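Just one protein chain is left out here, and the rest sit where they should.
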Amino acid sequence: MPYAFCFLLFVIGLYCAVVKKNMVKIVIGIMVMEYAVNLFLIMLGYRFGGVAPVVDREFLDAETQQVTAGFLNSAVDPLPQALVLTAIVISLGSLALMISICIRTYGKYGTFDITEIRRLKG
Amino acid sequence: MKGMTIIVKTISSWVKVLIFLFGIYIILFGHLTPGGGFAGGVILASSYVLLMLAFGREFAEENLPLALTSKLDCLGAFSFALIAILGLVFGGTFFVNFLYQKYLPGEALALVSAGTIPLSNIAIGVKVGASLFLVILSLSICCKGKECRFD
Partner (left out) sequence: MAIFYILLLFMLIAAIIAVETKDLLSSVICVGAIGFGGSLMFLFLRAPDIAITQIVVEVLGLIILIRATISRDLTFITGEREFFGTVVSVAIMLAIFLFGISVFETLPRFGTPAFAKAPAGSPMKTYLTEEQDPNRVTSTYTAMGLRETGAANIVASVILDFRAYDTLGEATVLFTSILGATVILRRKSRKLLEEPDE
């Protein structure tokens, strides 16, 4: 059921990116989609009563210097977290690229409206 | 135009040191506690962004010039690739953790452990911080004119 909420968030972002005519609104729609996808991937790896995938003193076996079996049975999935960690930083870089394109377009045409820009081009 | 009021300037001149230290802590302890190169690099960038917002762009540009920022960006990316190539030379495989496997095993949960992972964290942190500060600086430099009131 939380997956459905997450997908609803994605659909709202898709609607914003498809329908709206303002360039900043399109960027906002793309950002909402990114949040939804990141959240969905993290949700897939969650388990009830889990602990964060960081080895602590209480999960460390003193003699063998290895993780205990309790950590293996209770840690959440580290793989989607590792994938999402890079995706978040990339989303900031792509946001900067999109915003710089928007600012340049505003400097040239004086508007954020994409239909106006198409008309002014002639 | 020249930054904000005296209250904001005083507070941010105290706080920016703490933010910078926190970023360094997050980067250095990235292999033991939550955090790492990405988060720490963004925190380093945000300390300079705070400086830029409070004191104006010229002050921040004197502290960390644009040319130096782009050089730091390239340095971070280059050193991350260099660590990978060192793995190829010393360990036999690209990106192998040669320090941990051969030279410096270290103790579990100690600061000096995990071989090349802290070094990679430092490289990633420098790269991410420099590139994000660079893009915000160039966003504020662009379009000098009537519509630019960012600083």
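By written order: A and B. Residues from 1 in each chain.
Keep this in mind: a contact is a pair of C-beta atoms (placed from the backbone, for glycine too) under 8 Å apart; a residue touches a chain by one contact, two chains touch by 3 or more.
All values derive from a computational prediction rather than experimental measurement.
Novice: In the complete complex, the non-displayed chain touches which residues of chain A?
Specialist: The list for chain A reads 1-9, 11-16, 18-22, 24-25, 27-29, 31-32, 35, 38-39, 42-48, 50-56, 60, 65-67, 71-72, 75-86, 88-97, 99-104, 106-108, 112-113.
Novice: In the complete complex, which positions of chain B touch the hidden chain?
Specialist: Counting over the whole complex, chain B touches the hidden chain at residues 26, 30-39, 42-43, 45-46, 49, 53, 70, 73, 77, 80-81, 84, 95, 97, 100, 105-106, 108-109, 113-117, 120-121, 124, 127-128, 131-132, 134-136, 138-144, 147-150.
Methods note: only the chains that are shown with their structure count from here on.
Novice: Return the distance between the CA-based centres of chain A and chain B, expressed in whole Å.
Specialist: Measuring from centre to centre gives 21 Å for this pair.
Novice: Can you name the residues of chain B that touch chain A in the complex?
Specialist: 32-34, 36, 38, 42, 107-109, 128, 131-132, 135-136, 138-139, 142-143, 147
Novice: Enumerate the contact residues on chain A facing chain B in the complex.
Specialist: Those in contact with chain B are residues 52, 54-55, 57, 60, 65, 85-86, 88-89, 92-93, 96, 99-100, 103, 106-107.
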